[in-house]
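One structure is given below, represented as structure tokens, and several questions about it will come after.
In this view, the complex is presented without one of its protein chains, the others remaining in place.
By letter and in written order, the chains are A and B; residue numbering begins at 1 in each of them.
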Amino acid sequence: MKKYWSFFRIRFIRGLQYRTAALSGMVTQFVWGSMEILLFRAFYQASPESFPMTFEALSTYVWLQQAFLALYMVWFWESELFNSITTGDVAYELCRPVRLYDMWFVRGLAVRLSKAVLRCMPILIFSWFLPAPYGLTLPGDVKIWAVTILSMTLGLLLIVAFNMIVYMSVFYTVSSQGIKLFVTSLAEFLSGSVIPLPFLPDHVRTIVELLPFASAQNVPFRIFAGDITGPDLTISILKQTFWLFAFVLIGRYLEKRALKRVVIQGG
Amino acid sequence: MIQVEHMNKTFKVTRRSAGFSNAVKALIHKETDTIHALSDISFSIGDGEMVGYIGPNGAGKSSTIKILSGILTPDHGSCLINGRIPWKDRREHVKDIGVVFGQRTQLWWDVPVIDSFELLRDIYEIPRNQYLTTLEELIDLLALEEIIKTPARQLSLGQRMRCEIAASLLHTPKILFLDEPTIGLDAVSKLAVRDFIRKLNRIHKTTVLLTTHDMQDIDALADRVLLIGKGRLLLDGTLSDLKSRCEPPCATLDEIVASLYREFQI
Partner (left out) sequence: MNSVRLYFIFFLMHLKSMMQHKVSFFITLIGQFLISFNVFLGVYFMMTRFHQVNGFSYSEVLLCFSITLMAFTLAETVFRSLDTFETIIGNGEFDRILLRPKNSLFLVLCSKVDLTRFGRLIQAVVMLVYGICYSSINWTPLRCILVVLMILGGVCVFGAIYLIFACLCFFTLEGLEFMNVFTDGAREYGKYPIGIYGKTVLFICTYLVPFALFQYYPFLYLTGKSDNLWYSLLPLFSALFLIPAFLLWKLGLRHYQSTGS
């Protein structure tokens, strides 16, 4: 466990070093969030009764999305990992006394967390000061906070587990670029990063919410915004747990099979 | 004719210190160090001369080459090449010079070398007949016949350097700047490159200014050596002058430079 922790620390500290980039990224995310909310305001004015959630909930969703972008964006691929598989350098990694899956999983977590830590606080504080209904609305119930953190963790692990599946799939295909692009754009839409899932038509939404990607950012942000409550909340958390286990199992299975092949072929 | 008089160039470099508080400070106020890349450099090179320009890394060699090619402007001093000030009259000036950077390529990676050549013909607007004659000669002298239809990415380093040199000479420049042309090459390629440069100089009276770390390049090519260290011109003379300055007689350039450093106390 200790070696994974030190591995995590190295990656985490390395991620913290790009300060100017973080500042620049923060400015971008402020603008992005504001534009997104202004856009939804226009739709709200067009027809308030068609709005599937309260405007406060929407604003909260958007700001959380911007603050924690680094945690849930599917497209944070590490090209180093792709390259190491296609060039065969992955063989070096196999020499270390750690499991490839675990090491890369920890690495993915560290990269995302280090990016998010620098950027989230200023955005959260800034958006908290914005006038209602455009700012971040904090829930009064402590339980909601706790459930949100649990759900955020599950969502983050889910996304990293999904990344792992894609990394592992590169062992089996020639063109990693194709899979990456296709899977990324599909997953982005289905996870609710283009528009929040409640804005989809009901029949589409029913299907999308059954799919694994709805268990990433969609659940924690809406719990925090008060858009998922009661029995739905329990079901959503259970779904998150289910998909997380499924993804990890698939990823580890793919890893085992892939490494066998690598060993047989001699790298 | 290259005439350089009292040329000076300084750079400002931001000082970086470790630690978070220093990084924050750097956002507000940047501390800078001034580096004297060239101080009071004067020399002149006649038409058809072959001159070796040597010195340790960071001595100011590439700054000089950049100023002479018109990419960089000096702070003070004058520089006149064939009657033109390089950086003032850049677009006319560069028609007269060819530059080879040993560690960079100007060839297109994925297309046959000849296509890169033809593009250069169009960029320099070389008349068709002149282009064909020059190309034929370069193919002959550099033995390019076999490789000219191959994409650059498939060439060995030596083959690529030969093509690289040819690319810099298509517009028949009067002056050729070579920046470490033999770096990383194997013995055969080095000899081929040296041999070609000698022939070029003999046939066309091309003026050659060559920077290198390879003493044998100097031995084979340069009649005259300019030694530069920490931005100052330390020596201007023949190779034997250079060697005789060193006590006891030393074999490598590094030792000579080191000894001259001691002599000039820098």
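One rule holds in what follows: contacts are C-beta pairs under 8 Å (C-beta built on N, C-alpha and C of every residue); 3 or more make two chains touch, one makes a residue touch a chain.
These figures come from a predicted structure and were not determined experimentally.
> Of the residues A:Trp32, A:Phe55 or A:Phe76, I need the one that contacts the missing chain.
A:Trp32
> In the whole complex, not just what's shown, which of A:Ile13, A:Ile149 or A:Leu181 touches the removed chain?
That would be A:Leu181, which touches the missing chain.
> For the chain not shown, which residue from B:Met1, B:Ile71 or B:Ile139 touches it across the whole complex?
B:Ile71
> For the chain that got dropped from the picture, name the residues of subunit A it touches.
Residues of subunit A in contact with the hidden chain: 20-21, 23-25, 27-28, 31-32, 35, 38-39, 41-43, 45-47, 50, 52, 175, 177-178, 181-182, 184-186, 188-189, 194-195, 199-201, 204.
> Write the list of subunit B residues that the hidden chain touches.
Spelled out for subunit B, the touching residues are 11-12, 63, 66, 69-73, 87, 90-92, 94-95, 97, 99, 101, 104, 106, 108-111, 115, 119, 122-125, 151.
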